[in-house]
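Removed: one protein chain of the complex. Kept in place: all other protein chains.
So, chain A:
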Amino acid sequence: MENTVIREGMATVKPTRQAAIHASGLRKSFKDSAVLDGVDLDVDTGTMLALLGPNGAGKTTTVRILSTLLPFDGGEATISGYDVACEPDEVRRVMGITGQYATVDEVLTGRENLVMIGRLYHLGKAAARARADTLLHQFDLVDAADRAVRTYSGGMRRRLDLAASLIADPPVIFLDEPTTGLDPRSRQAMWDVIRGLVASGTTILLTTQYLEEADQLADRVAVIDHGRIIADGTAAELKQRVGTERLELSFEHTADLAAARTALGVEDLHVDEEALRLSTAVGGPDEVRDVLNALGQVPVRATDLQLSRPTLDDVFFDLTGQARPDGDGTRTTARAVATEGADAA
């Protein structure tokens, strides 16, 4: 107990840039397949890192390990200086986690859930009740407070779940895909809450599949793929690496596509011969004009023209250096993700 006081006191008086969440060389295998293959992470106190990656990249596994829910095979991790492997109880006292699936008791009411969890954090009875009241208010759940959670909508459950992880006001919060499956309005509400947390100085590790979400909320973004961090930087840095907007052109005949390809002659050209489409990065209106001018020099007819912003897919193809797979499926998915993000914003 004395120790804790010293730690907290020192940290405030002498503000070092000590990482609130630290992981190095984190490894985890399920049976024979490696899910985490040496994950390194550092989240400075009071900042927010978005862990961006597709399904199965290792996002949830990372969060579950850091929040003591899952044992790991190798590497080391500390939360607020406490060792995840050796001091799980200390770690549990300084962090809260909101998972992808709401982890609240469906039979109890929203208020009963919060008071129960407050009591289990050893707040006094009155303190737990007061804290529950505050959080119900803050998360716009006052009207539903005394209804059983099983009657809640998905967005309400998610908000209650987040409220539950904030009961003891932990300095570190893990948010595992907090907006996946939410409608745009609920997503927006969740974003507002998360922004509020960052503003109050909470350290947050958020996982997401949406570039837009990482962009909107986080100070820094780490991209995870196949259990490894493949990029780490601010959202702006990341986007710069991916390139800016892309201009996409569709054609009716193979000859047109070939002619357009020759006319443009730039290096960064994605050609989809089956779908008769090509796309190229454009840095702004001027470059769009340049591309169209170049096309104007030859007798080709484009049937469709589209300007698209970088998608999560673009990030991945760029960062992993993989060739962009051809075919409609991928592009459709990419656009769907981008559209979803745009709707929410």
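As a working rule, a residue touches a chain if its C-beta (ideal position, glycine included) is under 8 Å from a C-beta of that chain, and two chains touch if they have at least 3 such contacts; residues count from 1.
In the analysis below, contacts and distances are computed from a predicted model.
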| item | value |
| --- | --- |
| Missing subunit (named according to UniProt) among the choices "Transport permease protein", "YeeE/YedE family protein", "Putative solute:sodium symporter small subunit" or "Trehalose synthase, nucleoside diphosphate glucose dependent" | "Transport permease protein" |
| Listed residues A:Ala148, A:Ile230, A:Ala258 or A:Leu319, member touching the removed chain | A:Ala148 |
| Residue among A:Thr47, A:Thr68 or A:Thr280 touching the omitted chain | A:Thr68 |
| From A:Ser165, A:Gln209 or A:Thr280, residue that would touch the chain that is not displayed | A:Ser165 |
| Contact with the hidden chain (one of A:Asp89, A:Asp192 or A:Asp286) | A:Asp89 |
| Chain A, residues in touch with the chain not shown (by the definition above) | 1-2, 4-6, 8-10, 12-13, 67-71, 89, 92-93, 95-97, 99, 101-108, 112, 116-117, 119-124, 127, 131, 148, 161, 164-165, 167-169, 200-201 |
